[in-house]
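A single protein chain has been removed from this complex, and every other one stays in its place.
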Amino acid sequence: MSRQIEVRVDGRALRVPAGISVAAAIARAGVAVFQRSVGGEPRGPLCGMGICFECRVVIDGRRDVRSCMAVCSEGMEIEVARA
Amino acid sequence: MSLPDVLVVGGGIVGAACALELAREGHRVEVLERGFTGCGTTATAMGHIIVLHDSQAQFRLTRWSQELWSALADELPGEVEVDRCGCIWIASEESQMDWVRDKAALYRSHGIEVEVLDSLGLAQAEPSLRPNLAGGLRMREDLVLYPPAAARWLVQRAVDAGATIRTGVSVRRVSGAGATLDDGSTRAAGCVVDAAGTKALELLPEPIPGLQFRPRKGHLAITDRGPRRCWHQLAEIGYLASAHTHAQTSVAFNVQPRRTGQVLVGSSRQYDRHDTRVEPEILARMLRRAIEFIPALAEMRVTRTWTGLRPATDDRLPLIGPVPGHSGLYLATGHEGLGITTSLGTGRLIADMVAGRSSAIDPAPYRLDRCLEPQA
Partner (left out) sequence: MREVASEVLILGAGPAGLAAAAAAAEAGARVDVIEGNRSPGGQIWRPEGATEAHPTTRRWQQRLLRTGVRVHLETTVVAADGPRCIYTVCGGEMSRFRTSRLVLATGSRELFLPFPGWTLPGVTGVGGLQALVKSGWPIEGKRVVVAGSGPLLLAVADSLRRRGAKLLLIAEQAPRRAVVRLARQLWRSPRKAIQALGLMARLVQVPMRYACWPLRATGDECVRSVLLQGSDGSIELECDALACGFGLVPEIAIAAYLGCDVECGAMSVDAQQQSSVPGVYGAGEITGVGGVELAVAEGAVAGTAAAGARVPVRWLARRDRQQAFVSHLDRAFALRPELRRLAAPETIVCRCEDVAFEALAGAESARAAKLATRCGMGSCQGRVCGPATRFLFGWHHDRVRPPFFPVPMAALAAIGTVQPSSANPACYQTFTMDC
């Protein structure tokens, strides 16, 4: 069984298997809306491979990171609400 | 189709402004555009409406045009993205502050709202600029807009005033009595305004000695949306110096905030380039210059880059007026990097010339006769 690590999604601690994507961690935290479009519509991941930019969140203070391409690491701070 | 009084060749912002002024005077105007409205140099321009004083003539045309734009600004719809952000000319070194003070005095004497910023004032006005710049000249009345949308709006107003626009129509040759289209057909008209931008001179009935311009290529880059990084259009005073060097390639810091939170980054100047390829090394030099002034740009993502070719005359003034030897044929081109600003003034000048009356500013410095080689 894979190792578990802890990340924080909008301040809430979450234990996830090491190696999963940030997008997966956000979904596991029960969050469906990853960002708001320029017109304010809710959006979530579409392409899963880094081209659509619909899954951008703030990771460790860095804005606009594509969460489907980023891998969770121990202690990572993931902010969806701010995205 | 009844014959138009005036045929305007070119649906860029200059042609659009000419069409609007002429249509408002009651002429039957027809615009011929080879692509779609604003698809050429207009689409690649930054969109500044600024006052410049490289020469008295440049100043008169830019100032008058800016007043015309300001009068329109409240009428322009949201898609034109008018931003009354002003412009700051940045002095990197103390030595450039003399220029700042001289220009400030000059502009004030013409009733233009300007402000001299010292180092601290500049830092307060634009916190993301690198520290220890000498200061700047804030031009409060300068503004920024989105050029293709502005051209579309002008054309729409012209159409409302009775003009027609035919897009996808390519012109091969112009004369004082009409135009020959690429398909060989002709379109007759009472008079013709050739506003075909970098192609304008190629359309003339024959080459006119002395009448020339060189394509000046410029690169631009735009970032992704983000939190607002700057509050004015910003340009280094060195931009003006680089504008005078005709020979070599140069880059200068010039950025604009867009209402989308994007930052539009310029500028580069290359003469006698005819291709519109983005050149990675020139682009990179331009971006390095921008980052030197605003370090935070380094982290912003660049999403698109492009180039444009601007028609540049030797004396840096546009070619506006009747074409010698061809009664009824007018030229309106050669606006280089100021075509968005000076389009409205150009439209007025052309309308005045067609009507045979005097203008609010002296048109002589822009007329073609100044360029002509003396006949033996």
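In order of appearance the chains are A and B, and numbering begins at 1 in each one.
Everything below uses one rule, namely that contacts are C-beta pairs under 8 Å (C-beta built on N, C-alpha and C of every residue); 3 or more make two chains touch, one makes a residue touch a chain.
None of these values were measured; they are calculated from a predicted model.
Participant: With the missing chain put back, one of B:A71, B:A298 or B:A364 would touch it. Which one?
Facilitator: Among B:A71, B:A298 or B:A364, only B:A298 touches the chain that is not shown.
Participant: Which residue numbers on chain A touch the omitted chain?
Facilitator: 2, 16-21, 23-25, 27-28, 32-34, 37-39, 41-54, 56, 68, 71
Participant: Hey, which chain B residues sit against the chain that's not shown?
Facilitator: Missing-chain contacts on chain B: residues 35-36, 38-39, 43, 148-149, 152, 167-168, 221, 223-225, 265, 278-281, 283-285, 287-288, 290-291, 297-306.
The rule is short, and it goes like this: only the chains that are shown with their structure count from here on.
Participant: Under the touch definition given earlier, write down the residues of chain A that touch chain B in their complex.
Facilitator: 38, 63-64
Participant: Within the complex, which stretch of chain B touches chain A?
Facilitator: Counting only chain B, the residues touching chain A are 224-226, 260, 301.
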